[in-house]
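Reviewing the structure listed below.
One protein chain omitted, others in place.
Letters are used for the chains, namely A, B and C, taken in the order the chains are written, and counting of residues starts over at 1 for each.
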Amino acid sequence: MKKINIGKHAVVLILIIFWIVMYAMSSSFRLGDNLKSILREASMTGIAALGMTFIIIMGDFDLSIGSMVALLGIVMAGFMNSAGLIPSLVIVCAIGVVCGFINGVIIAYFNVPAFITTLGTYYSFRAMAYILNDANTIICTNPVFLKIGSGSIGVIPVPFIIFIVLGVIGCIVLNRTVYGRNVRALGNSEKACKISGINTKKVKMLAFMLMGLCTAVSTMVITARQACASTDVATNFHFDAITVVVLGGTKLTGGEGSIFNTIIAAILYATISNCLNLYHVDAKWQRICMGLILLMAFSFGFIQQLIVKMRENSQKKITQNA
Amino acid sequence: MKRLIMKHSDNLSLGAVIIILFAVFSVMQPNMMTAFNIKNILVQVSLTAIAAAGMTFAYTAGVFDMSIGSILALVSVVLAKVATTSGVFPAVVAAFVIAVIAGVVNGLIVTKLKIQAFAATLVTMILIRGIAVLMANGADIPLYSMESIKFLSSGTIAGIPFPIILTVFVYVCSYIIYYKTAFGMKLRSVGSNAEASKISGIKTDRMIIAAFTMTAVTAVLSSLIKTAQVMFGKATIGEDFALDVMTTVILGGTLVTGGKGNLTGTLTASILIAVIKNGLNINNVNSYYQQLVIGMILIFALIVNGIKAMKNERQIRREGEF
Amino acid sequence: MKKVKKILAAAIMMIFVFQMAACGSSGESAENEAAQTPEADSTEADSAKTDSGSESSGSSKGIIAYSCYNMSWEYYVTLAKGIKDAAEAAGYEYVEHDQQSDQSIMIQGCTDLLNQDIACLILTPAKPEAVATIYETAEAKGIPVVLTDISTEAQGYLACLKSDNYEGGVLAGNYVIDALAESDGSHKAAMITVDPSNTNISRSNGFKATVEEAGWEVVSELSGQSEPDVAYSCMQDIITAHPDVEVVFCSNDPMAISASQAVSDAGLVPGEDVYILGYDAQTNVFEPIKNKTVLGTVAQDPYGMGSGAVDIFMKNLNGEAISYDEEDTKIIYTDQWIIDAANAAEYE
Partner (left out) sequence: MEGYIQIRNIFKQFYGVYALKDISFDVAKGSVHAIMGENGAGKSTLMKILGGVYQADGGNITIDGKERRINNVSDSAACGISVIYQEFNLIPELTVAENIYISDIPRKTFLGFVEKKKRYADAKEILDFLEIDVDPDAYVKHLSVSEKQMVEVAKSLSQNADIIIMDEPTAALNEEEVKKLEEVVLMLRQKGKTILYISHRLTEVFDMADTVTVLRNGEYVDTKPVSELNEAAIIKLMVGHEIDNTAVIQSSATERVLLEVSELSLKSVFENISFKLYEGEILGIAGLMGCGREEVLAAIYGLFQYDSGHVLLDGREVRFKSPKDAIDHGICFLTDDRKDGGILAQMSVEENMTLISIRKLKKKLGFYIKPKSEAKQLKQMTDFMSIKYADPKQKISYLSGGNQQKVLLGRELLLDNKVFIMLEPTRGIDVGAKEEIYGLLSRLAKEGIGIIAVFSDMNELIKVCDRAVIFCDGRVTGILKREEFNKERILTFASGREA
């Protein structure tokens, strides 16, 4: 029992250790600005990772979020220059939900595997973004909006505040609402849910709409941070988000997962890439590093199983000798 | 006769679509109809079609491979490097060795680490691409003075371009392996019901590894042609390759849930996609629209696929496994 | 377990907050210095070597960092080399960062570099529109930024060394017109471009304007996405649609080379039926140029750009005046010229 729990929160320990080591070793790491930028980066993938946690708990994936960011960014920036800040933010959320809805309907109501569906939308969304604005980049000048990306309240960056707030909400939804309960139940056994009168299709679809919403929010942050919306943004976004979620110990097979760990994992992931930069690791190697990290994260569940098995065996030995 | 038509309804309908589209494009741009262009289309077909054959096997075994794009790149780099240093033949050998390794690694990750195909190949996709970039090290490796390689792309036997001959050859072999050999049968049984296959004494893990290897090998064949066309080793090619191939296979009517592949369908589908791309190019249509179209086609194919799967489900339920 | 979670979370947050509070002040001081004269920068640069312990070896004066568009392209590798040599000659340590054509990586990478109190940031932005935050941070820390190859609308850089891509296009256009003046060809041209990249767009615009002025017709414009294999199929389709096309202008050399392959695969003779032009003068384009499968290429001087950027920084450091070609945009143009079979040998 104990061992498993440690496994559950391994990411926290890893972060602390990693963090202490870096803190001791690198003078640049210590700088407040550096820590701020870590939190900023963490929030960008993190916010999307919150939604992705729900999806992966159901045992699905969403690969389309990167393209969604591109599409939503273009739409938002376009409206901002005409309709103004608040309306554009509302609109982008709405469209984010619609994108999620499209994914959700295909996946839930035509039961098509999620990863292939979202692979399809992955290309469609980005293409739409291209077509909407003919591959031009829209520059955002609204100072208030830019604060969403680069501002800080006190010493804490705005994106991170948004991230934490959403995180708390996500935590409550996942653990203490009927919907969250259904999502996790669905990840455990679809059949059981059907029998228990849960509308599994609806639950699935809503989860993808939620994903769309989270993507919309992270689009705001990303666009604000880059002060412009372009069609070729966030090409590896889905990859980062999934890595973060899985790093957070959410099982690929679904059923189990924790928002808290996802948040920690997001910070860890950002810290790692930050350190790779601090030590000027060659981009080619960075790519490979990230791949290996993901591989480790993926095989984490497997390793846990091994531990459990080993313990069971030893127990059996004992019981037989007795 | 009627039964025959029913049996091949998918393939026939695909064929019909091809003819219609071809007609439409020809009207818009007369040069579509030229023998030269038709040859072009067929050569372009060969690129995806060959890899798609392998991918059909993967899908049949209930897995699939997102890393073939990266394999394509890695092979082109290695091919160029080895060819320029120690001749064409060793280069080709090296290419295949790499393919086999990549395939086996994919297979091992999926079967031994118990990571599902999607996630595993997502990782290898990153890693292999990383290795390719690392090897190329920022340079495009030219291949001229290697006219013998050129044969792979533009050489002709009895007036027929080599790629087309290769495609035909690959499909004949695949067809025999798929339907006539014990291997093909076991592959189908693994995809259809892994548990039962295991109990019937089939080495399911080996089957899956084999499926990945076949996919990788066919990917190499495609890569050889591609590399010979451009006479370049480049680490960045083939980003969208995996999607194109998957779209082809699914559009061809192969069940994403495994157990049932459709090689003829795959071939027809790859022709369809090539015709669309070529037609749009010839009519000077922007590449984003092409992406959009492909994405849409994939989604459409998925929906059809999903409806089929649901029918299948109902069939099974009538036999009591609700 | 729940409790443990909460405590851990609290602990981490505390550390972060404390850290940032502690360093907030240092940030402000940096801003103050930034307000001062170039000398302030120099002191900043000097202090850099003492500050950044693990990153910089004691001997060097500081770090000159280069954040590059994409290191998998030979052109930028050359550019980086130019910077490296010049920097080390001037006694600075050189570090580079690869944006891999991704604007997010660009911003993150540059921010991380700037947070290390480097002496100077030399930048080739993957997304010129997205540099605003980088300039802000740089200004806050008083680190000078020098642009190479790609300019930005936003101000905040010391200078921008680039080739005039529109001019380059014009150059290519005129070259074609002269070369084929007495040819009785169709005078139809096609372009294989790269979008969405302003650089390439201005190249093709330059070319287009010139040749159309001379009464040519640009019949087709497809995106090769700067990938040779894409360019190959584009070329095939161009030939199909316009068998009589005479000239094809490609926005970079790899595309040009594969285009020439496509032409010869189509049974036509590159350099007789179809003339192909490239851009950048990469090492591997010289051979095709010499055996006339590629007509010519517009040479740029990436190495010069690199070393030039370092000189600009040094000048600024020593308070010397910098002479711009365009005062308002602080652009300094590096020279471009046509390389063809005639002069290929000398430049190779």
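Going forward, a residue touches a chain if its C-beta (ideal position, glycine included) is under 8 Å from a C-beta of that chain, and two chains touch if they have at least 3 such contacts.
The shown structure was predicted, so the numbers you read here are calculated from the model rather than taken from an experiment.
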Remark   = Shown chains in contact with the undisplayed one are A, B
Note = Across B:93, B:196 or B:310, the one contacting the chain not displayed is B:196
Remark   = Of the candidates B:8, B:81, B:114 or B:260, the residue in contact with the absent chain is B:260
Those residues of chain B which, in the complete complex, touch the missing chain = 176, 180-183, 185-186, 188-189, 191-193, 195-202, 259-260, 315-320, 322
Ask   = Where does chain A touch the missing chain, residue by residue?
value = 172-173, 176-179, 181, 184-185, 187-189, 191-192, 194-199, 251, 255-256, 312, 315-316, 319-320
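Basically, only the chains that are shown with their structure count from here on.
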Inquiry  = Going by the touch rule set out above, what shape does the chain contact graph take here: line, ring, star, complete or other?
reply    = complete
Key: Interchain centroid distance [CA atoms averaged], chain A/chain B, Å   = 30
Inquiry  = Can you compute the centre-to-centre distance for chain B and chain C, using the mean CA position of each chain? Integer Å is fine.
reply    = 35
Message = Counting only residues that touch at least two other chains, what does the list for chain A look like?
response = 130, 135, 284, 287
Remark   = Multi-chain touching residues of chain B, meaning two or more other chains, are 133, 286
Request  = Within their complex, state which residues of chain B touch chain C.
outcome  = 29, 31-32, 34, 36-37, 40, 44, 133, 136, 138-140, 142, 144, 153-154, 226, 229-232, 234-239, 277-278, 281-284, 286-287
Remark   = Note: in the complex, chain A contacts chain C through residues 5, 8-9, 12, 15-16, 19, 25-28, 30-37, 39, 41, 44, 130, 135-137, 139, 146, 149-150, 155-156, 222, 225-228, 230-236, 260, 264, 267, 273-274, 277-280, 282-284, 287
Remark   = Listed in rising order, chain C residues that touch chain A in their complex are 1, 4-5, 8-9, 11-12, 15-17, 19-24, 26-27, 51-55, 71, 95-98, 100-105, 107-109, 111-113, 115-117, 127, 129-130, 132-133, 136-137, 153, 195-196
